[in-house]
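Got a structure for you, written out below as structure tokens; questions coming shortly.
Yeah, one chain of the complex is gone here, protein chain that is, but the others are all in their spots.
Chains here go by letter, A and B, matching the order in which they are written, and residues are numbered from 1 within each.
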Amino acid sequence: MRNEIAFYLVAAFTVAFAIAAMTLRDLVHCALCAAGAFAGLAMLYLQLDAEFVGFAQLLVYVGAIAVLILFAVLLTRGDEVRPGRAAPARSWWMGAGAAALVLAAIAAPILLSPSLEGGAPGAASAPVRRIGEELMTRYVLPLELVGVLLTGALLGAVVIAMREEPRTEDKAGGIPPRFTPTPGNPANPR
Amino acid sequence: MSAPLTHYLILSALLFCIGFAGAVGRRSAILVLIGIELMLNAANLNFIAFWRYGPHPEALTGVMFVLFSIAIAAAEAAVGLALVIATYRQRRTTRMDQLDTLKG
Partner (left out) sequence: MKTLDQIFVLTQHWLTGLAPAALQPLVSMLLIIAALMAVFGTCFALTTILERKTLGRMQNRYGPNRVGPFGLLQPAADGIKMLTKEDIVPEAADKALHFLAPLALTAPVWLAFAVLPFGRNMSAIELDAGILFFFAIGSASELAVFMAGWSSQNKYSLLGAMRAIAQMISYEVPLVLASVPVLMAAGSLSLPEIVRAQSGYALGWIPRWNVLTPWGAAGFGVFLVAAAAESNRCPFDLPEGESELIAGFLTEYSGFKYALFFLGEYLGLFAVTGLGVTLFLGGWHAPATWLEWLPSWGWFGAKFSALIFLFIWMRATLPRLRLDQLLNFAWKFLVPLALIDLVAAAAWLKSGGWQFAWALETRWLLCATLLAPAYVCLGRHWRGGTPKPRRYHYAQ
């Protein structure tokens, strides 16, 4: 019973933050609310006894991705009437309608399916040692691939976001760039 | 006694649709990215819920899938946001409806 109440509380928390993240006008608020929704999901994982995944979710989403999004918001200010604000598209009601249709299409089978009824959870746990052993034996190839992918993404992100230095700058003393992200710090604000 | 599986699935569907509505309905490229991340997260919640309530929780397949998914989401976010920043530098905007150079 207590677990159920906790679930509904966390679920309401997560959904509220997710809705706020998608509807607020201020981009910084949106990003912070998204971080809240990610944290709520981490709590849900913890409730489902997936301790390791929950902490990894916090570390990666709240600690890294949310901060990355905030950096991007601050680096791309100035394209709206007021900086950092984003009006919803005129066709937002079409998006909402399509989303409602998708929700109905997913929810109907879930609610109607007889095989999902009842299944009480067994005594499941994912000890860190087991996860580590599986990663090193059965999932070692995916693990290596993810390593390559992350390295590639790191280099790719640096190359894409790096500003091309103007060639004439040194000779003619042209206008210096407003900001020069270095690989270690892709985000010097203006 | 914890909440039944269907409630987790409904919650996940709800989160997916919120993310979907944002990704389709908002104009800022960054918000579209946030929406996509929310959709990914909803899928992850499904994996964990099915792992927990499934007949073979000792197999850890759901947990592994989510761990890899989190790692890939991190790569995706990094590259996606780098693209947003690079686009902003070229075009001075991150609004999706203004990036229409290829429009006939």
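We take it that contacts are C-beta pairs under 8 Å (C-beta built on N, C-alpha and C of every residue); 3 or more make two chains touch, one makes a residue touch a chain.
Everything numeric in this text was worked out from a predicted model, so none of it was measured.
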| item | value |
| --- | --- |
| Displayed chains contacting the withheld chain | A |
| Of A:Ala11, A:Leu32, A:Ala99 or A:Ile160, the residue in touch with the unshown chain | A:Leu32 |
| Contacting the left-out chain in the complete assembly, out of A:Cys30, A:Ala56 or A:Ala99 | A:Ala56 |
| Option touching the unshown chain, where A:Ala12, A:Ala64 or A:Val140 are the choices | A:Ala64 |
| Contact set of chain A toward the excluded chain (per top definition) | 28-29, 32, 35, 42, 51-52, 55-56, 58-59, 62-64, 66-67, 70-71, 74, 127-129, 176, 178-180, 182-185, 187-190 |
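By our rule, only the chains that are shown with their structure count from here on.
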| item | value |
| --- | --- |
| Centre-to-centre distance between chain B and chain A (centres being mean Cα positions), rounded to whole Å | 7 |
| Residues on chain B engaged by chain A in the complex (per definition of touch) | 1-11, 13-28, 30-31, 33-35, 37-38, 41, 44-45, 48-49, 51-53, 57-58, 60, 63-64, 66-68, 70-79, 81-86, 88-89, 92-97 |
| Touching residues on chain A, where the partner in the complex is chain B | 1, 3-4, 7-8, 11, 14-15, 18-19, 21-23, 27, 30-31, 34, 37-38, 41, 44-45, 47-50, 52-53, 56-57, 60-61, 64-65, 68-69, 71-73, 75-76, 78-80, 86-89, 91-96, 98-100, 102-103, 106-107, 110-111, 116-122, 124-126, 130-131, 134-135, 139, 142, 146, 149-150, 152-154, 156-158, 160-161, 163, 186 |
